[in-house]
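First, the structure itself, so that you have it in front of you.
All protein chains but one are shown in place.
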Amino acid sequence: MKLEGIYAPIPTPFDENGSLYLEGLTSNFVHWLGSPLDGIVAGGSNGEWPLLTFDERVALFGACADLSRGKLKVVAGVHCPSTKESLELGLEAARAGCDAVLVLPPHYYKGQNSGEALRAYFTTLADSIGIPVVLYNMPANTGFNLEPDIVAALSSHPNIIGIKDSSGDIVQIATLCRDTPEGFGVFAGSGSFFLPSIAVGCSGGTMGVANLFADACADILVNFRKGDTDRARSLQLGLIGINQAVTKRFGVPGLKAAMDHAGFYGGPVRAPLLPAEEKVRVEIGRIYDQFRSFYKGVSL
Amino acid sequence: MKLEGIYAPIPTPFDENGSLYLEGLTSNFVHWLGSPLDGIVAGGSNGEWPLLTFDERVALFGACADLSRGKLKVVAGVHCPSTKESLELGLEAARAGCDAVLVLPPHYYKGQNSGEALRAYFTTLADSIGIPVVLYNMPANTGFNLEPDIVAALSSHPNIIGIKDSSGDIVQIATLCRDTPEGFGVFAGSGSFFLPSIAVGCSGGTMGVANLFADACADILVNFRKGDTDRARSLQLGLIGINQAVTKRFGVPGLKAAMDHAGFYGGPVRAPLLPAEEKVRVEIGRIYDQFRSFYKGVSL
Amino acid sequence: MKLEGIYAPIPTPFDENGSLYLEGLTSNFVHWLGSPLDGIVAGGSNGEWPLLTFDERVALFGACADLSRGKLKVVAGVHCPSTKESLELGLEAARAGCDAVLVLPPHYYKGQNSGEALRAYFTTLADSIGIPVVLYNMPANTGFNLEPDIVAALSSHPNIIGIKDSSGDIVQIATLCRDTPEGFGVFAGSGSFFLPSIAVGCSGGTMGVANLFADACADILVNFRKGDTDRARSLQLGLIGINQAVTKRFGVPGLKAAMDHAGFYGGPVRAPLLPAEEKVRVEIGRIYDQFRSFYKGVSL
Partner (left out) sequence: MKLEGIYAPIPTPFDENGSLYLEGLTSNFVHWLGSPLDGIVAGGSNGEWPLLTFDERVALFGACADLSRGKLKVVAGVHCPSTKESLELGLEAARAGCDAVLVLPPHYYKGQNSGEALRAYFTTLADSIGIPVVLYNMPANTGFNLEPDIVAALSSHPNIIGIKDSSGDIVQIATLCRDTPEGFGVFAGSGSFFLPSIAVGCSGGTMGVANLFADACADILVNFRKGDTDRARSLQLGLIGINQAVTKRFGVPGLKAAMDHAGFYGGPVRAPLLPAEEKVRVEIGRIYDQFRSFYKGVSL
């Protein structure tokens, strides 16, 4: 498997009682299968992984593997605080038919995250889970940055195939592109810096906004590759507002509100997350509509 | 229950296979029951809570409640990423006979931690768990600071009885002492700043070093209260080295190495933590012995 | 000279045209000479040093040396970006009759501040300026922290007599007290953490609020030393609000507004600083009056 193209980090649907609601997933997959998406991330940060039980994560992986029907790659977020539990969940993801796993660095005992500890953690997983491992750097949530020299060292492991870097540090992303082998996929971890990331060599990205506008994301990639950098730039600048609304500004509650607005199944979030307030939902709807109009305009 | 005095945030013992090893706890309690400790924190940061299963945490709480024989207060760390799971674990802690629970703020979705979200989280727990709640601010691990104005607002809840603040921000700690009601306990969250914390009004502290030198910690408190500030200061300055060695410098592996050195049961840590290397163990032994000599000297 | 007691980091008076107004200084010294102050810092952060010319700084130093009449120690802030200019200004401060100089670490080229560079900088000054050097750590303004190991190394220089640490990191301050020789003065750099600092061994402090309430600051020190830690704590907690108002909350404009309110000469600030707005002046007046009433109450 090569990590490449446009991936959506999908939200996990719950019903009104807060239970996992796989029917919501089914209807969303109808949209995604009809889009230019290359894959999805199930049970990542946008999927509220810390708020799911082990069993729910396994059920989610299975459902995604089924629903993707081999047309979308399924990357399962299997990070847990302990090595043992991450390993067990990774094995379940493989068993469920996922294509790869996504793994954060350990991040509670930040002071103990030596290069040696990080290498031991990721290598243990990559050695034992039967499917490929994708590293995941997400300092805004973890409070810890996975340094490029450690990623470069890990990139020689045959079963570690790429990294999703959500740091937004573009020199770091460029350094990863420079210092990892040819087939190793470096992914932009946000739609807000997708174009500059592919400009320095990323093979794709996973971005919140791709749940809603996979076509616009793919458009950036296609146009950049064919040398229409003006159109790629215009789309990228247009995309920042809606991407930030469904990620750093309003978080998962914002993403789910946008999903509801756009005709997907969004639904409730789990506590301690609070649902988006009405005025936030209105603001998100406005930003969504504005981008849709803009995109329709430039696509004529 | 009033939060007051010297608490040890105890490590969780594992056997050589990495399983919970409650016999190790039993022998450690012999030491602690013979010391001037007022209480312990079970399943806190030093107790590797993120690396324990739900069931192990419950078993640990029950064992601690039994072993303390009513002579040591037992505060159970019940933080989980989801409100639901924290609540369930809190109820188990109450059922197991613990005296109070210790709860971190949610910290993965940092951007969604509005005052409203934090109040909802802590209030839900405090309303429903039958035993008192102690707030826990630990930014070095969580990457998130619990601001004093939110703590002040929460301090009026009848079932929220105190806070353990490990931030080391002494103005923040002083502000907490100033802005919370009389009976609300503000605890220094580290032995490295215990004396300055009680100088501004803390009622005690929970500190890694109290696992090993509860007597020296109590000595600081007693001497400060009787006005022998010179002796209190001398002990505090002496204590920093050994406290840092078993916390921020070498982490839980360092604490367990020091426990082994001192005749307690320390034992292995769980991955992704790595065991202390031999040279670190030697260094910790040296620092431990140095403080013990110093303390013996000043106690004559 | 031994660095000890209560120092006020005085503001630099300007007239309505923005020119140095030494008459304002004269009237302020009447207050200060009648207070329990031990010394003043002239041309420090509160003295708007970056906004003064070299010649104005020299004139200010001379005026302060004269006005202090040997009853207040005068420490001159002589930090400049280049070593050469700091040295020249330091020599002028000595010539003007100041008792010591206060020097920040270089802080524009933060990445080049190796231990070697810092040692070279401070040693050059301490070797050549005829009067003692006091180090000055002020990370909130400089964006750079002077680490304790470097201060400890510098503390053996016979002409470096102390440090003013405004970091608020109480473990760092305690470490400085532990690792520097007996006569080396460690000063709390803010009235918001004065008591905890003397609890760990500081010999005094320089604090914005001492411009206005030197008596209350001295009261903390006296009461702590005689073992009345309850009164010391009560005063410290009371002092935080007014100290923060004239430092981190409202800055030098806030300090000057409070001076005006209290019957000192405050006067205008220099651009790019903006004068305190009317509503801020009212708020500062309120906080000032509140503390004065409180202090009068506890002093009866």
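Points to keep in mind about this one:
Should a chain be cited, it is by its letter among A, B and C, assigned in written order, with residues numbered from 1 in that chain.
Just so we're on the same page, contacts are C-beta pairs under 8 Å (C-beta built on N, C-alpha and C of every residue); 3 or more make two chains touch, one makes a residue touch a chain.
As the structure is a prediction and not an experimental result, all values here were calculated from the model.
Hidden chain, full complex: it touches shown chains A, C. Only one of the listed residues, A:87, A:199 or A:242, touches the absent chain: A:199. The hidden chain makes contact, of the residues C:143, C:183 or C:263, with C:143.
The missing chain, though absent from the display, is touched by one residue of C:71, C:270 or C:286; that residue is C:270. In the full complex, subunit A touches the hidden chain at residues 168-171, 174-175, 177-178, 190, 192-193, 195-197, 199-201, 224-225, 227-229, 232-233, 236-237, 240.
Residue-level contact of subunit C with the missing chain is found at 18, 45, 50-51, 53, 81-85, 106, 108-112, 114, 116-117, 120-121, 124, 140-144, 248-249, 251-253, 270-274.
The criterion applied here is as follows: only the chains that are shown with their structure count from here on.
Where touching is counted per the definition, subunit A and subunit B have no chain in common.
Chain centres were defined as the mean of their Cα atoms; on that basis the chain farthest from subunit C turns out to be A.
Here B is the chain whose Cα centre lies closest to the centre of all protein Cα atoms.
With each centre defined as the average position of its C-alpha atoms, the distance from subunit B to subunit C rounds to 36 Å. Subunit A and subunit C have Cα centroids lying 50 Å from one another. Residue numbers of subunit A whose C-beta contacts span two or more other chains: none are found.
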